[in-house]
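All remarks here apply to the structure that follows.
What you see is the complex with one protein chain gone and the rest in place.
Right, chain A next:
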């Protein structure tokens, strides 16, 4: 390998970011790496570790407010920090291409896909428009996009997330680049869609022998694609080596902690009687039926995981139970009481007993309220607390969610993502609920932070006897915390039962397919999957239509 040409070489790169006026932080602290022709380097780490900054720097690009202060970046021999912006531009899109995390946001909504895919090739005079379109159609075909001839005529919102991500890969391949930077290309996708896109990307890289930088927070995903992995933390590379070595014998404690969630095995709480009984629920958005024949129960002190791909109706079910969406028929019993369909018709005590935590704490917490106000509101609203008593309860709650009580005087914007989610949990706990509906609450968080929150929720359950309805698409989370599992697809429950049965002996084909699609911590998993012919069913069969969770 060492005789191959070096495509990208970064030496001692330091990047600074302007946070506020006059406040500067180093977000990349002296990173060095090299990438040779045909080599795929995985870059793993939490968000904020500097992965994307390094990815963008490899194309000589820095986000507004970020600037390189030291080091050098050399692309096929030319120093990207020294050449002019025009010269850097001539490299981008032609010799070095970028595949962004969210294809849905990275395609211009008002231009047809073809216009965007061929844009760089045509505007730089690499190809005539007609030839570029022919090449694009070929690429669409090789990436297994449906109707490759007419695919380019569609607008971004007209195709699914997985298709968009493949279209973006096609866009990157248009000019046969020497380097492709993949920045979390499958993170926003469902597990089954992720497998398809991974296969397409892997095939495209191998076929062309292009050098690639593959950025992800998920080591299992990187293991399928990369030859070598570099683990990044706080802007520094803490460990680097061949994939197998990194998986089997990681040296750095941080690398080991990266798959902390995968080693959690919670659950198996004793039942303390029936808490929630959902029966015969049907619900629609307008004429579109989203839930049908929903029946399941939750025991006191236990956790039920509600799994399914986006669009399966799992979040809608959470909204029905909490009364935010009234169902057309069916009942929800909490203990002995039947809950009215609308939250407005429920008594204050009923509202107190069921609390909801959202996926994005960023939008669920009012940015103009201090944490004390956010956590204090349910205390006064549900329990009529005031003054010193309220303050001391707030301090208790902060301790429960493992946050320093001094954070009560901060605004949400002064907290990290994980801390914000802890505040949201404290707010839910303040009501002293019997059931907490957790809607994808860890999916926006990094693995390490995620593991911390899941552990905390588990301990709180032991102590307080609260039940959780855990809505998630992440099967690792399911394994980590649940007692029972409910699998949903297309608005129906396809399978439910104790965790051990559903996870280890699924009776439904759909569940099996979902489980098979979760990347395993072994480099050969994806290839093994192809030879086992499993994903072929999913490539041609239904693909989730909605992009958001």
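As a convention for this text, contacts are C-beta pairs under 8 Å (C-beta built on N, C-alpha and C of every residue); 3 or more make two chains touch, one makes a residue touch a chain; residues count from 1.
Just so it is clear, contacts and distances are computed from a predicted model.
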{"item": "Among \"MucB/RseB N-terminal domain-containing protein\", \"ABC transporter permease\", \"GntR family transcriptional regulator\" or \"Paraquat-inducible protein A\", UniProt-listed name of the chain not shown", "value": "\"ABC transporter permease\""}
{"item": "Residue touching the undisplayed chain, where the options are A:11, A:29 or A:92", "value": "A:92"}
{"item": "Of A:39, A:53, A:102 or A:482, the residue in touch with the unshown chain", "value": "A:102"}
{"item": "Touch with the omitted chain, as defined above, among A:4, A:157, A:256 or A:272", "value": "A:157"}
{"item": "Contacts of chain A with the absent chain, listed as residue ranges", "value": "56, 59, 61, 63, 89-94, 97-98, 100, 102, 105-111, 119-120, 123-124, 154-155, 157-158, 171, 286-288, 545"}
